[in-house]
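Of the protein chains in this complex, all but one are displayed in their positions.
For chain A:
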Amino acid sequence: MATGADQAVGFGLVGFSLLLFMYYTIWVIVLPFVDSDHVIHSYFLPREYSVILPGVAALILLLFVGTFIGVVTWKNRKPKKVD
């Protein structure tokens, strides 16, 4: 088994992604079948956000990746020739 920080980060990722999956599953799949006056609806945003929020997250991810590539390419430019 890996030790210390590796284990902490690894299992932290597992826990986070499982929580995210359960929350999102309840939001998208379970809520349509629950009465609209049940208290559980107060823990979830309106349904449109279940599509908008992942879309915005994907755009932000693309932004980060693109910026990273841009910065690294800029730092590695050589005068006149690029090897």
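Here, contacts are C-beta pairs under 8 Å (C-beta built on N, C-alpha and C of every residue); 3 or more make two chains touch, one makes a residue touch a chain; residues count from 1.
In the analysis below, contacts and distances are computed from a predicted model.
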item	value
Hidden chain of the complex, named as in its UniProt record, picked from "Large ribosomal subunit protein uL11m", "Transmembrane emp24 protein transport domain containing 4", "Malate dehydrogenase" or "Dolichol-phosphate mannosyltransferase subunit 3"	"Dolichol-phosphate mannosyltransferase subunit 3"
Touching residue (missing chain; options A:V28, A:L45 or A:I69)	A:V28
Chain not shown, touching residues in chain A	1-3, 6-7, 9-14, 16-18, 20-21, 24-25, 28-29, 32-33, 47, 50-51, 54-55
